[in-house]
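Here the complex is missing a single protein chain, while all its other protein chains stay put.
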Amino acid sequence: MNKGTPRSMAMKPARQNRTQRSAGRRHPLATAALIVVGLLATGGTYALFTTSATAETSAAAEATIEDGGKLFAANCATCHGLNLQGTKQGPTLIGVGAASVDFQVGTGRMPLAATGPQAEKKPVQFTEEQVSALAEFVASKAPGPAIPSAEYLTGEGDASEGAELFRINCAMCHNVAGAGGALTEGKYAPPLAGIAPNHVYDAMLTGPQSMPVFNDDNITPEQKANVITYLKYLDETPSVGGFGLGNLGPVSEGLFIWIFGLGGIVAITIWLTARSN
Amino acid sequence: MANDHDGTPDSSIVGTTVEKYGNNPPPAGTAVVASDRIQNPGFEPYRPRVADLDPAVEKAQERRVSALFFVSIIGSVMAVAVYIAFPIVPGDMGSVRLNNLLLGISIALGLLAVGVGAVHWSKALMDGHDMVEQRHGTRGTDATRAKAVEVFTLGNKESGFGRRTLIRNTLIGALVVSPVPAIALFRDLAPSEDPVPLLKHTLWAKGVRLTRDPSGTPIKASEVTLGSAFHVIPEGLEESEHPLEEKAKAAVLVMRLKPADLNVSAGREDWNYEGIIAYSKICTHVGCPVALYEKQTHHLLCPCHQSQFDITQEAAVIFGPAKRPLPQLPISVDAEGYLVARSDFTEPVGPSFWERKL
């Protein structure tokens, strides 16, 4: 599997462009635009090739540390270092535990496709077996938070306690209805609708990216299960009063009444005062 | 009008507003009245509607209107049926949704159909000719105004309101002062004690344990791992006299950073415990809870007005309308390893107020 080739191929035209045009007048934004184009091109090709890699390796079914190690070397080591020690491009993974891998790789955030304010959720690049192989490999190198046990993920806990914990610990970033919210400098807390229970648990336990850690001493596993129960309740219960308008509160309600409410009524007034033929 | 006026040369009217424009039109200001402006062509001839000409169409329109009224009756009756047929099952949100949806749609049908029917009736079948009504100047006629002035003049003469200035002035004084008791009455909207000392103190004091919100269980220093954020209330909050009021001042966010990341100013060296720090959650702008902690940048963001505080710089404001840093709660650990406050906050928490430093 040769990732180097497409990457350099994609970079070349961009570079040529730059040298050719640097002689003439160039808009200062042009450089920035070219870098973006170049990054997108490399990222896109990279993503393409890793997906095909997935298809090839999926034949190997057994999830073992050894397989995980190979996957890690091929897909993660460039940024995180062969020994998880981290590089300039990526943080160390020593001690992050299996739960971190389960969240980051299992939600598609890793491998990173493009730089930006934060890693985005995107289609998962590996099979479930591969994700757990990677997780086991990372966990084997240094102890860290483990993948949650299934008993906490059933969503059959106390929704009421979960809702209260959610309001106190989560709602300020993720919104009370789990609709997500803004952070500083273009970062954001993602919406929580339809997120798999294990990923919710992983996130609370490990605190991915900007999110703080909620370890088991802060929010116990039973309490985490209750939070998951509440989120499941939100997912499964339809918005009671009708369409929820994105659960964005007064802003979407205000826009709705101006555009559709008052807009519709103005249309009615035009009909009302038009002369009948 | 002019004759009316001249016929009654009442000295009391002269110089009053009745005289203002006399029988001249009011001034037009700087408006240009062109002599050769285009003249109003008068009304357009009436264009008959289809229903005016064709009795068959008229009949059809009539049927349409009554059909709409009939639909309205169906809608209203349906609403009653839905009310009975789709009850709310306690705890089943789906049943509430269905009840809301069907009941609302039926009532809306009943209302919309009768409304549309009435409007259609007026548009298609009622007389379609434009009608004209003349306007008259808004001001009363000179005769009416003279009468009104006379009423006041008589009132003044018979009461002596203008002449007896002592009575008049004391009356005005009495009326001005009369609402004063009402202002005093509002004093007891709040208890008699001075609010300022209350705003300057919270439940925190030396040795008060930091406990989890909402359970109230104490927190060991060892439990606050790197990158954690704990939402904290003082021990014994629930047992206090006014829990919500105390919580509104005492809510605290506890985080743990690497001690090397903290820039500690002189006098605050022992306010953190091995990188565990506690800051008031109440924004110094207008008091929203500032609880959006970004683990990587160590910034706190207020979701209401976007003030940002840098935890590594003792919560200094780095963006937004707030001015002051969030107050820091000095903390330490007790003999059992639980986090405790070293003292109350050293300054008032929450939004600024006039007497904050007085």
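Labels A and B are assigned to the chains in the order they are written; within every chain, residues are numbered from 1.
Here is the rule we go by: a contact is a pair of C-beta atoms (placed from the backbone, for glycine too) under 8 Å apart; a residue touches a chain by one contact, two chains touch by 3 or more.
Methods note: contacts and distances are computed from a predicted model.
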Looking at what's absent rather than what's present, what does UniProt name the missing chain, "ABC-type nitrate/sulfonate/bicarbonate transport system ATPase subunit", "NADPH-dependent FMN reductase", "Cytochrome bc1 complex cytochrome b subunit" or "ABC transporter permease"? "Cytochrome bc1 complex cytochrome b subunit"
Could you tell which one of A:163, A:200 or A:219 touches the chain left off the display? A:163
Which listed residue (B:300, B:317 or B:331) would be found touching the missing chain in the intact complex? B:317
Listed in rising order, the chain A residues that touch the chain left out are 117, 159-160, 162-164, 167-168, 171-177, 179-186, 188-189, 230, 233-234, 239-245, 247-251, 253-258, 260-262, 264-266, 268-270, 272-274
Touching residues on chain B - with respect to the absent chain: 21, 25-32, 34, 36-44, 83, 87-88, 90-93, 96, 99-105, 107-123, 126-127, 130-135, 137-138, 186-187, 189-191, 195-196, 198-199, 213-214, 231, 233, 242, 244-245, 247-249, 251, 281-283, 285-289, 291-292, 301, 303-306, 317, 319-324, 350-358
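As a convention for this text, only the chains that are shown with their structure count from here on.
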Measuring centre to centre with CA averages, how many angstrom lie between chain A and chain B? 37
Name, in rising order, each residue of chain B that touches chain A in their complex. 49-51, 93-94, 96-97, 100-101, 119, 123-124, 128, 212-214, 219-220, 223-231, 255, 289, 291-297, 299, 301, 303, 308, 319
For the complex, which residues does chain A have touching chain B? 164, 168-169, 172-173, 181, 183-185, 187, 189, 207, 209-215, 217-218, 237-242, 272, 275-277
